[in-house]
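A single protein chain has been omitted; all remaining protein chains appear in their positions.
Take a look at chain A:
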Amino acid sequence: MRTGLILGALLAGLALAAAVLSAFWTPHDIARLAIAEKLLPPSPAHWFGTDHLGRDILSMAMRGAQTSMVVALVAVAIGMGLGVPLGLLAAAHRDRWPDDLVMRGNDLVFAFPSLVIAILITAVFGPSAVNAIIAIGIFNIPVFARVTRGAALPIWTLDYIRAAQVAGKGRALISLQHVLPNIASLLIVQATIQFSLGILAEAGLSYVGLGAQPPTPSWGRMLAEAQTMVTLTPHVAVIPGLCIVLTVLGLNLLGDGLRDALDPRLRVLR
């Protein structure tokens, strides 16, 4: 069991380290194009080879990790920042109009897959990494609202909440002081899951040109650029794909492991 958590933390940690490191240093300068060195296979000078413009793929992948992580992280922050308060509000006013309003709003946003939101935003404002963040962030809001509400509802029936009410605390204060701390572990786990989904979504959006724009490196765009060369030089397409798979796998294993470690009651039956 612990192996999953450790493996997940290692993989996710590696991706995070690459992302942070790339802000200060990459093995090669990715802004420098060297057409003479294009599509080189992996070698000691270029561990993962070079792409069609002669750029070092390892350096590109490191900066790609940064793009992915920033987009996914901010999107999770948007989802949590708006979704958790909405979920708490809904739970505090169970079956009254604030609850209904939040839940119906949720249903509405759920009908728009993140890609469709991105398409709408892009059609209006043009493609950019910021629009990808907004699209994935909007998609995250109902997810967090629903999870928060679902977890908070049973807590509102407990005796210590009754005691807090008798002591004269209002719904907002109770939500913050008593409900939120009790559902925090669940929210952390959900944040890990949404983070990994965000990385997949960012890759998909960049792949179709709705995400980060050139020259910002991103795993999805690296794959899009590699598509026509995949038959001749498979490494150009294999490396960014592996980066996505290993990062997402790591985050999912981390999420599962955290869930078991933080809250034994949520443990999936084995």
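The rule is simple: a contact is a pair of C-beta atoms (placed from the backbone, for glycine too) under 8 Å apart; a residue touches a chain by one contact, two chains touch by 3 or more; residues count from 1.
Following the convention adopted for this analysis, contacts and distances are computed from a predicted model.
Not shown: a single chain whose UniProt protein name, out of "Protein-export membrane protein SecF", "Peptide ABC transporter", "Sigma-70 family RNA polymerase sigma factor" or "Fe-S cluster assembly protein SufD", is "Peptide ABC transporter".
When the missing chain is restored to the complex, the residue among A:V116, A:L158 or A:A172 that touches it is A:V116. Although one chain is not shown, part of chain A still touches it, namely residues 104, 107-108, 110-116, 119-124, 196, 200, 203-204, 207-209, 220, 223, 226-227, 230-231, 234, 237, 240-241, 244-246, 248-249, 252-253, 268-270.
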